[in-house]
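A protein chain is absent from this complex, but the other protein chains hold their places.
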Amino acid sequence: MRARAIGGIMVAACLLALLFLLTPAQAGLKGDAVKVGVIVPLAGPAVSWGQHSLIGANIACDEINASGGIGGVPLKLIVYDTASKSDQAIALTKKLTEQDQVLIILGPILSSECAVVFPVINRMNIVAVSPTSAEPGLSANNRPWAFRNNLTSDKTLEPALKKWAENHKVKKVAIIYDSSDGVSTGEGVKVFPPAFKQLGAEVIDSITVQKNDIDFSAHITRLKGKQPDGVAIAAQAEQAANIVREMRRQGLNVPVITGVECANPLFIKTGQSAVEGAYTASATWADSPDPRVKKFTAEFMKRKNGEKPNSGAFKAYDSIYIIKGIIEKNGVTNAPEDLAKDRERLREGWKALKDFPGVSGVTSINADGDGQSEPTILEVKEGRWVEVKR
Amino acid sequence: MSGYTESIFIFMGINIIMALSLYLPCSAGQISLAQAGFMAIGAYTSSLLTRDYGVPFYPALVLGGLLAAMTGVLVGFPAIRIKGIYLLLLTLAFGEMVRVFFLNFTPAGGASGMGGMELKTNLVNVYAIVGVLILFFSRLRGSRMGRALESMSDDEVAAEATGVNIVRAKLVAFGVGAFMAGLGGGLYAHYALYIDSSKFGFLLAVEFFVFVVFGGIEVFWGAIVGSVLLTIIPEAVRFLKDFRMIFFGMTIVILMIVRPQGLLDKQLVDGIARHARRLYIFRGVS
Partner (left out) sequence: MFFQQLINGLMLGATYALVAIGYTLIFGILNLLHFAHGEVFMLGAFIGLQLVLWTNCSIAVALVGAMIGAGLLGLMIERVSFRHVDKRYHLAPLISTIGVSIILQEFGVTIFGGDQLSFPETIQVVVYRFGSIQVTSLHLWILGTALALMTVIHLVIHRTKIGIAMRVTAENATTASLMGINTDGVVSITFLISSALAGAAGVLIGLVYHAISPFMGTAMVLKGFTIMLLGGLGNVKGAMVGGILLGMVEVFSVGYLASSYKDGFSFGIMILILIARPTGLFGTRLHEE
């Protein structure tokens, strides 16, 4: 009788031991840190995108480390500031890849920096994921290692343009765009005009501003003369907001739609009451009622003096979690001798990304290496970006 | 050598070439803030040639330099009668016009910039060109043209009185300087693999100007030393983070107070050369 009990216990013990041995060795990551490189501009004109993205990434990193890291090993972000200079971006990318030996790079932020960095990472066989770049074509030209976890501006804007033109019955539209900025020029020349044509709206004037312009009196006076019933603006958030202010100041009170660079709380902060009613499109929405978004936004606001996060923060946060997921699923070992293989595993993981449920919506990566998700159409209502239902 | 260190050295080499391209007209007493514009011409031309017309790298590089040189001579003409601050402003305006031109020039990408070039620049060809330039400037000092330039920068009227062809000297200085700048541009484009007009603005021209004056405008070695130091210092003090550029600015101000002629001047360089020769002779003896 006792023999059977002992035998039973021994068999159970053996079975347990077997079970334990057979469980995938997840807690088997080598090294003392999982290193992810981050390249952001923390100085220079587009600094808010860089700062927000960095904070988003830090929030993710802190959360992950608070629950034990990845495979038992803490996540470490190695952050370099490009100061919005493309030469720096190149040198720092190389530093991260060779000296710091990171597994993957988050960034760059600016499309102009991506244009310089993507060819480099493509040659060095390491993945770079930009959470913010929106200019069409950049990842497509740098396959297979370049990715952007963001919608390109044309995909983001199409539904918004349609809704705006319909809701406001816009038949004659004027376009203003920043001709010294790649993304804005792309929107002003390649996205807005064909979209409006399709919607049956006539483009009655198309004028440009330059990055450092602050006076728009001449531009608005000219537009006023042409009497548009809607104005489409493609420029950085603050400049676009000031353009709208000048419009209101001169009495041009027609509806406004902006490019994706304005899907930024900065637009409202600068424009204040003048930008009430303006439309835009974004991959993300800070005031979404989704509880995860609320939690993230709250944490972000704590870290940034009550400022709301722009889409860079959301996308960076999600990207870090996506990276974690790929590391766990694709068998990344983090051993120094496996560096090249691990980087490949991360590449395959990003390539195959489908329907990742993040705070920035459900994301997949398309064949061009760009993000694919449902963009949100936004309207400024009472000083906040509010979703416009399709 | 890691890729990171290599980048620093390549950018340093290109800066040296650009600073030397500025030194040449300066040595004739002509301050030019147009070198960034010539750099842009060289960069865009060579890139269009290699990327869209299949021209091999070195010929494209030279062609870019030549186009820049022709533009340099063009700018040289009005520059003949213009001096001092007026020349500074003329070249500044010209450089900016080049930038605005490329900003709106859609076959080369316009505001989106231009990419897709192949990586052709490396430490070898950059420093080979630097070496050739060093040889050029060393030879120049003793040559007729060199002495003509020197006399012009001291006193133009006197130089003309002694038979120096001022017009030709100025045009040559501008043209050859622009050629060098064009080479620098081509090398840059085929390393960064992406160029955009906003980079070639007057701020860049001013940067080169600072390199030359900081290192010492009297001798060509000044341009080299200035470029080397002012490229390395911002990298070396990365640990200062937010105060990095403040430190950089302070270095410049302090040097101008302490040694306004720049780090190197004729006296110093001649002194070093004399000491070097003495050492060499001694070694030979012992």
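The letters A and B name the chains in turn, as written, and every chain counts its residues from 1.
Definition applied: a residue touches a chain if its C-beta (ideal position, glycine included) is under 8 Å from a C-beta of that chain, and two chains touch if they have at least 3 such contacts.
The model shown is predicted, which means the values in this text are computed figures rather than measured ones.
Trainee: From the listed residues B:P59, B:G131 or B:G249, report the one that touches the chain absent from this view.
Mentor: Once the missing chain is taken into account, the touching residue is B:G249.
Trainee: Who touches the missing chain here, A:S53, A:T93, A:S111 or A:S179?
Mentor: The one listed residue touching the chain not shown is A:S179.
Trainee: Which one, B:V55, B:I82 or B:L229, makes contact with the chain that was left out?
Mentor: B:I82
Trainee: Given the contact definition stated above, which residue among A:A57, A:L151 or A:L266 touches the chain not shown here?
Mentor: Of the listed residues, the one touching the omitted chain is A:L266.
Trainee: Which one, A:N65, A:Q101 or A:Q210, makes contact with the chain that was left out?
Mentor: Looking across A:N65, A:Q101 or A:Q210, the contact with the absent chain belongs to A:Q210.
Trainee: Spell out, residue by residue, where the missing chain touches chain B.
Mentor: 31, 78, 82, 85-86, 88-90, 92-94, 96-97, 100-101, 103-104, 202-203, 206, 209-210, 213-214, 217, 242-243, 245-246, 248-253, 256-257, 260-261
Trainee: For chain A, which residues lie in contact with the unshown chain of the complex?
Mentor: Touching the chain left out of view, chain A contributes residues 43-48, 179, 207-210, 212, 214-215, 217-219, 221-222, 224-225, 238-239, 242, 245, 249-251, 266, 270, 272-273.
Here is the rule we go by: only the chains that are shown with their structure count from here on.
Trainee: Taking each chain's centre as the mean position of its Cα atoms, how many Å separate chain A from chain B?
Mentor: 39
Trainee: Quick check: in the complex, which residue numbers of chain B touch chain A?
Mentor: 2-4, 6-8, 11, 103-104, 110-113, 115-116, 119, 192-194, 196, 198-199, 235, 241
Trainee: Chain B touches which residues of chain A in the complex?
Mentor: It comes out as residues 81, 86-87, 90-92, 94-95, 97-99, 112, 115-116, 119-120, 123-124, 135, 141, 178-182, 184-186, 211.
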